[in-house]
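For reference, the structure discussed in these notes is given below.
Removed from the display is one protein chain of the complex; every other protein chain stays in position.
Chain lettering (A, B and C) follows the sequence in which the chains are written, and residue indices restart at 1 in each chain.
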């Protein structure tokens, strides 16, 4: 069972730039997480883009969709900013791919104390192996049908809508 | 969907005792992990024991089995030392419970740099919600049928046997 | 020997706000550092302000100066943003206090991976006990006379000017 793991940026991948004091993107943290978790599942990591999901345009979402379509695997995980994760999920859902696609991310970057990145990626990678084709979001220890959830920004959690 | 999360000790829960320089057990780290992951799934944590799995006796395994049997949920996660995780899994499997039970643990304690604890617990909690009744082990980014895996101690990974 | 440790904010104390994705100030991290280092030196912590040093005005610097003047100790440590640390040092130096005052901070917040906060605070607290009256900056494993150093922003280090 092959899994493709696409990184798109988002909070999970933000790192601190000590020279200007800003959170930014460098190399994705995801390969380090996979290594740390001693993952033996057959995962191929594709760093597709590295942007804040609030900056994500229709074009970016189409790029993600096209990558999922052309991927030679039918099980994909996408790391993504939480703010527009459901928007990208809707674009993916509209294409009716017969693939299992699980989006995940983090409320706190991997590089910052108390991050939820490892937990969420563990949830997403496992879900991608167990679920029927569809578009899902793995966050908060749950797996949501991506069309039936939204982020509650006041509380910083995903809820069934 | 209710999940009971039973902690039994194992590497995942070891903490450093600065007074004697040894790794030992204190309060379980699992509640901190659940909090950090902002889990909204309905999880009840039961600290059943706190021992190294190499110290685990038949009596301990029976205690775990009885707890699973009497639990009012049919979805359970058990944190457990990796060295005898499959032994406990076999005891649980022998009872033919109609419950989904996922065992997990860590190769590096939660309290130590580069731990896989968060990832594995994310995998286990998610798997417990998605899988049919049975006994499973969630480690290394995979979910194993617990009767079909064993720990490769030289490499520190679980493999299909 | 009593030491007063004044916190003013700066990078050392920045924490991540998961709800808006920004680095901000909450409770100071300094008491946690002191506890972690098992400090038995007699240190009194005063959280005076919590601001980015680029936002620090003459009024803020005067507030710091007045606090140092009126402090009943003659050994003080000030945690401060690095960008204008030398500006505050000059204000303190102009008052000709007969006190040992050591400013320090961090290039990476205590709450973020690979932080230098603990190292720098260890350096500053120790220096404040060993140095003659004067205004000093403890950064990069050195103790500078505060009037003879400036921050090299391109490299993110303090240098003798």
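Keep in mind that, in the parts below, a contact is a pair of C-beta atoms (placed from the backbone, for glycine too) under 8 Å apart; a residue touches a chain by one contact, two chains touch by 3 or more.
Just so it is clear, the model here is predicted, and its values are computed rather than measured.
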item	value
Visible contact partners (per top-of-document touch definition) of the missing chain	B, C
Residue, one of B:49, B:108 or B:147, that touches the chain absent here	B:108
Residues from chain B at the interface with the omitted partner, ascending	11, 14, 16, 18-19, 21, 23, 52, 107-109, 111-113, 153-154, 156
Residue ranges of chain C at the interface with the undisplayed chain	33-34, 36-41, 43, 107, 114-116, 118-123, 125-127, 129-131, 138, 140-143, 156-159
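Going forward, only the chains that are shown with their structure count from here on.
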item	value
Central chain (by mean CA position)	A
Rounded Å distance between chain A and chain C, as computed from the means of their C-alpha atoms	38
Separation of chain B from chain C, taking each centre as the mean of its C-alpha atoms, in whole Å	44
Separation of chain A from chain B, taking each centre as the mean of its C-alpha atoms, in whole Å	25
Multi-chain contact sites of chain C, meaning residues that touch two or more partners	none
